[in-house]
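Read through the structure below, which is laid out as structure tokens, and then see the notes.
The full complex has more chains than appear here; those shown keep their coordinates.
Letters A and B name the chains as they come in the text, with residue numbers starting at 1 for each one.
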């Protein structure tokens, strides 16, 4: 083992054979700060090598990393992850609740992509480009659940993640937003594998995704809201309530959620189109300031061409770690409207969890 | 020639080889009131039989009607249409302006799918399920352009057509609307042939269609507005201005425009979700009352399933002559939100022109 590897933090992946788990593995395979040390999956996979367990379900363009292919897969029980300080959870919402709690109680830091603890008043719901200050509730979470080092951090639903980045930029500069109407056109990869049947989506759009509109409407408030001064609770944007209405649609696109957004500001007159564009261009985020490995160079890439961003052309930009915004223009009904593209499998899922862990490491939460 | 054919009105099609022209031909080939008597296309097609002129470009699932295949194609000049009382225009906006005017001056009634005369203050912009009362301007139009029988009627842009049907139903029952935010997911057939390159749309969404948002925002006011009492002008909804904001997107769907809509009412409190559903179910339109051949049985088909309407499953319903509405629910920002599906190549194009002519015939405008 090299000196460098000895200094890396040992991490595990729960749900390692699933769609999100596969992304975690690609992100962690050669990470400078984290060493992938243990893999967990369902009991049908346990006991196999990773390549055997994932056979026929590895759907990534990149191959299984050579150093991961032969790693053993365990059941998702803390005793198999004793050497780890951190686990990333790509578990489905079915098993995620009790399993993640068991890992927390076993004093592991859990960075979860599942929805189960997003609404928990003790668990931060963190989009790393938006609200990493919410990590400050961790001491309170630990005291309440009685752990020394274990805690759970969640990241947001993929369709929420895309819009809160530009919304945060706007609130930081122009004060609170008033109303938001957002319509999503979401990629099939957002539904996991096998997920959406081809018979349902080829030559079609499905104007419904179960629970998605409610998630966007609710998560936005928690993410954009602040915390109480004693760092024991989230204020859910309660002092300046946002009205959010979402229309969610599934479209035949492999990766990349496109969303159209109309917003109005509390401040009147509202900022001009040019001021909004400049705000987006100049938005700098905490993981960029901390020099995090997975942080994008540009948090928001502003497109000036009339027909961009597009999923096919822009989703891979910056390895999917930033957000693309375009078509910023005046809205005849609200103040400003624009288009957002975010890579749902990167910043919308695994990249957010890993970036959250990088921020937490930089802020000292992984070594306390 | 049978007795029945003798009683039919002779009609022609301009732009007969194009995408919309092909749809006109299918609609008119066995129409009970209209007899397809002359075909016009560009000079490169003139002189050929229709089947020869359209070879390699006929993209319909149904074959070229046998009685049309051998019809000669002429240039789009009125002398070749002397036997016709009516022409349907599927011309591109390039040639449509002067050609349609020449046919009007030659005393033909022109029912046009082109955009050129939609904004003309003398020309009705008629969605047959919404505002056929706008035909009342025809006498004024004729007097102003100096014709005895010739006039031009336009139908709306395909993405406007879908939404104005439910909006009209709402205004008729609940009074004027206040604000509307609409997002479209439009089929590739809306762009004609060859139209959208496959490299631009496979595994992609393009969040921009040139001029489309402005058309929706403007056309809605003309269509939903009334007329002055002397029947010489449209009031453009000016006494109760609507604010409309549109986000237009092209999606990889062959036929069928899906649109998500959020609306608020001037009347407060607004109608309930159940009242709105009932309003949609009970909406009856003029072409239905007149018993027009192309009219749908149900103007608005209300879907109660959570994930309907969908383009692939619902676009062929009623031969695409009606509109599908679903997911009627409360909007956290406005009052009500819902989803609309309309068949852009049927009610969104050729069917509207033909239904307009059927209404005009029933109202006596084609025999004056």
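The working rule: contacts are C-beta pairs under 8 Å (C-beta built on N, C-alpha and C of every residue); 3 or more make two chains touch, one makes a residue touch a chain.
Just so it is clear, the structure is predicted and the values come from calculations on it, not from any experiment.
*Asks:* All chains share one sequence here; work out the copy total for the full complex from the 2 shown.
*Replies:* In total, this homomeric complex is built from 4 copies.
In this text, only the chains that are shown with their structure count from here on.
*Asks:* Mind pulling up the subunit A residues that touch subunit B in the complex?
*Replies:* Of all residues in subunit A, those touching subunit B are 179-181, 183, 185, 202-208, 210, 217, 243-245, 247, 249, 251-254, 258, 260, 262, 306-313, 326-327, 331-334, 337, 339.
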